[in-house]
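What you see is the complex with one protein chain gone and the rest in place.
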Amino acid sequence: MSIRVTVWHEYRHEKTNPVVAKLYPQGIHEAIAGHLRKNKVFNVSTATLDEPQAGLTDEKLANTDVLTWWGHTAHGDVPDAVVDRVCERVTQHGMGLLVLHSGHFSKVFKKLMGTSCDLKWREDPTEREILWVTRPGHPIVQGIDDHFILDHEEMYGEFFDIPEPETVYLISSFSGGEVFRSGCTWTRGAGKIVYFRPGHETFPTYYDANVLKVIENAVKWAAPTGENVLKFGNRKRGWVEKT
Amino acid sequence: MSIRVTVWHEYRHEKTNPVVAKLYPQGIHEAIAGHLRKNKVFNVSTATLDEPQAGLTDEKLANTDVLTWWGHTAHGDVPDAVVDRVCERVTQHGMGLLVLHSGHFSKVFKKLMGTSCDLKWREDPTEREILWVTRPGHPIVQGIDDHFILDHEEMYGEFFDIPEPETVYLISSFSGGEVFRSGCTWTRGAGKIVYFRPGHETFPTYYDANVLKVIENAVKWAAPTGENVLKFGNRKRGWVEKT
Amino acid sequence: MSIRVTVWHEYRHEKTNPVVAKLYPQGIHEAIAGHLRKNKVFNVSTATLDEPQAGLTDEKLANTDVLTWWGHTAHGDVPDAVVDRVCERVTQHGMGLLVLHSGHFSKVFKKLMGTSCDLKWREDPTEREILWVTRPGHPIVQGIDDHFILDHEEMYGEFFDIPEPETVYLISSFSGGEVFRSGCTWTRGAGKIVYFRPGHETFPTYYDANVLKVIENAVKWAAPTGENVLKFGNRKRGWVEKT
Partner (left out) sequence: MSIRVTVWHEYRHEKTNPVVAKLYPQGIHEAIAGHLRKNKVFNVSTATLDEPQAGLTDEKLANTDVLTWWGHTAHGDVPDAVVDRVCERVTQHGMGLLVLHSGHFSKVFKKLMGTSCDLKWREDPTEREILWVTRPGHPIVQGIDDHFILDHEEMYGEFFDIPEPETVYLISSFSGGEVFRSGCTWTRGAGKIVYFRPGHETFPTYYDANVLKVIENAVKWAAPTGENVLKFGNRKRGWVEKT
């Protein structure tokens, strides 16, 4: 079974920051999409903020099994209609959603979580992140050792204002002493949502083998497995036996 | 320690439907508030939709430990600014929130849940609800037997589109064969949220001793226990030891 | 990828109760195994209580991806060494476990849950069970409508003394008015555990298309997806970078 992935990217930093442009000459979305394309199970496309309707038309979403989301500097530019459409697609149609790094502050993620999604943060070139597997056996950490290290990353620290996750599959420590729930999952309606922390735009995080493996696993795990039956509304007495 | 409860009520049905007016001559809010006032631990006030700012000014909310919410016919009339204020008070300041019956479709509840909060329903005068305790020992069901019965209630049926609750303390069956997770709790930020299903406006539900007991317990349980420390934002390396 | 399923069955009722013998002439295990064998993804075998070591040797378990468990009248006859071996296989090696019906009182399930696993029950030939999907979109209910009906089943009623499930995918109502969390999942160590309620030995439950579909889905969902990395014990300072 093929999984139709749409890699959504804000795609602004690459156009203004030479450091980012050099690291990701085709954009972060192409680094992610390029990796996924190596696996035939994925049918990969991309969408970016500056396309019409942020690249996420009704038709596009209707043909997406899993959407990945990276945004940072322009969360406010995503039209509310697109946000509503994405959230409705997740909860009512079971589209999977993988939220990456600074996507924690996207309108989409905040709407689905119902909390501020705020956190502590620090950009420091000497910061090192160690990510620890806290749910071995979970499909999302398949092929990952008990921990892995990113030599340079932005720090995100607790308290991370999210609803208690259904699963915490990774917890990070940073050189500065902070900790963070870096890998979390939730269900919302018929849809599965994954958060995965790493991916600051000024570091080569999306070329790291462990990071790419988690992304690949997460997309597989979040994909819907078939039709979703959601029935709501008024029912007359006796309907239960008649269907 | 005193708990400051604000009983919020839409208060529209009582003004237009003689059945409701007869059952609740002072409004549903006064039936609930009247019960709570018997217990000295509660400092009770009410607020209704047709007051300025829906009765929920900044000052009012700043002096509320737990807010109870009943709405049905006029969810859309609650100003978005009030909704944002209530949700912010829950997640960032730890105000407790008890959502009653048709409040499942309120803007406040939907915003905090992030899902459609939709369900099946039926108004049938012969419908009987049996509520089963599924978390004995939980403070919210203290003083409740292993089940209790409401001879006449509206039916709500699964699937109820809510995030997986942290605790399901009551599950109902209805004469028509449906089931419903009638008592649920969640944490959002520093705040505790409780949903409690019964309470259709055309039935004397808010005079039932078991219903009133659950409401009383839920308000106590959802009350904040002290100051909430939420710290977010940028941190320089080394700050950890200096605070 | 093939999934190696071992269908374990107590296999005692069939030998002493003519009603059960007539319904399941080759035993309940063969009704379940026979269905699974139709799907090539499953590599199916069976094991029963009266085989040496209850049919669950170290070698057998080492070659089992998912174990299904039906027991009722002879829970006490399962050797403790077998119980320990099964639980260790689940938590430390990620073997999936599907516990059926009266298996709720098996030593294996009670050890993994840590609670009494007690409940209310009634055998009544007129009892009808309606099972409602409470987690649409979950792989275990793929292909199931929003509810299904079993015309004759034993009643199980709440309170069911289990740890709060990670997912409740089905809730039942019974003609007598009781409710029950009939479909639940938990993670224990690297292993996934599923409980699925129906299956009283005197009813043809294991020939019902919906019941068989849920069993098939649950076995797929509980199967491990690869190697599980669990590392414990003493670590010297500095080991983190050296692995």
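As written, the chain order gives the labels A, B and C, with residue 1 at the start of each chain.
By our rule, contacts are C-beta pairs under 8 Å (C-beta built on N, C-alpha and C of every residue); 3 or more make two chains touch, one makes a residue touch a chain.
For clarity, every value in this text was computed on a predicted model and none was experimentally measured.
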Chains still shown that are in contact with the chain withheld from the display: A, B, C
Among B:62, B:81 or B:240, residue touching the chain not depicted: B:240
Hidden-chain contact residue, picked from the options C:46, C:187, C:210 or C:225: C:187
Selected residue (touches chain absent from view) among C:8, C:159, C:180 or C:221: C:159
Which of C:67, C:119 or C:170 contacts the chain that the document leaves out: C:119
Residues in chain C touching the chain absent from view: 87, 91-92, 111-116, 118-122, 124, 126-127, 155, 157, 159, 161, 163-164, 166, 175-178, 186-189, 230-240
Contact footprint on chain A, counting only the chain that is left out: 130, 132-136, 146, 157-160, 164, 166-168, 171-174, 177-179, 181
Residue ranges of chain B at the interface with the undisplayed chain: 94, 130, 133, 135-139, 142-147, 149, 166-167, 187, 189-192, 224-231, 240-241, 243
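Please note the rule applied: only the chains that are shown with their structure count from here on.
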Separation of chain A from chain B, taking each centre as the mean of its C-alpha atoms, in whole Å: 32
Distance between the centres, which are taken as Cα means, of chain C and chain B, whole angstrom: 36
Junction residues of chain C - those touching two or more other chains: 130, 133, 135-136, 146, 166-167
